[in-house]
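Okay, handing you the structure first.
With one protein chain withheld, the remaining protein chains of the complex are depicted in position.
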């Protein structure tokens, strides 16, 4: 069994941002030399997400509006978590979007459907945060 | 390490439908000959879901009503994604329900709890779409 581990770092300029990381994850897979297996990609922070969806800017704006509706950022006082922090909404938004994806590795490639792209979803940005890529297989 | 890969195809007659695929996934596991490992089952389309819950028709109706409340299909104009498309709600509904499940394989069987069943959740159907089953183990 082979295994591979790498951290990807991100620092967004705004509080919330969606970044397509499919190319970076595919690069990890290539470095690993693994041909068949499973790839885990997860946010290492609890106010961020790794998810799979469509790379379409209208949809990404829809996500922003929709998540603000389900878990509004303000007023900060609406959340008990916001004593010393102001990011309770980010914990909830990331819960909706998910912490991680597991992707099949087949013939040395990410075994994704035609429109599947991997995204980093940042909900409390403007600081350095990490994504973990772990691959096991042969 | 052994590995197995198979695609399952579905074409629903309605826009939204929930289909129990536990038997088909168990059949994949049997074909694989894998005794201990991990099984990934994921929608290959970004407007569909694979999830685990109860095979109870009342609950499935509850899911329909609940998801329509959280991410209504109409009016289509409420979503920016719906320029050439009308399926933004399906992207959001699938986000709630999840893209994938990972199931333990133990003694050659799906290691599920007593009521756990695997479902394909279609939110933009009436066309052929795929689910991926990938298994690694021994």
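For reference, chains read A and B in written order, and residue numbers begin at 1 within each chain.
By our rule, a residue touches a chain if its C-beta (ideal position, glycine included) is under 8 Å from a C-beta of that chain, and two chains touch if they have at least 3 such contacts.
All figures in this text were calculated on a predicted structure; none of them were measured in a lab.
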Touching residue (missing chain; options B:8, B:25 or B:38): B:38
Full-complex contact with the absent chain, from A:8, A:21 or A:92: A:92
Where the missing chain touches chain A, by residue: 1, 3, 5, 38, 40, 42-46, 70-71, 79-83, 88, 91-92, 95-96, 98-100, 102, 130, 132, 134, 136
Residue ranges of chain B at the interface with the undisplayed chain: 1, 36-38, 51-54, 56-59, 61-63, 66, 70, 96-98, 101-104, 106, 111-116, 136-138
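The working rule: only the chains that are shown with their structure count from here on.
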Geometric centre distance via CA averages, chain B-chain A, whole Å: 20
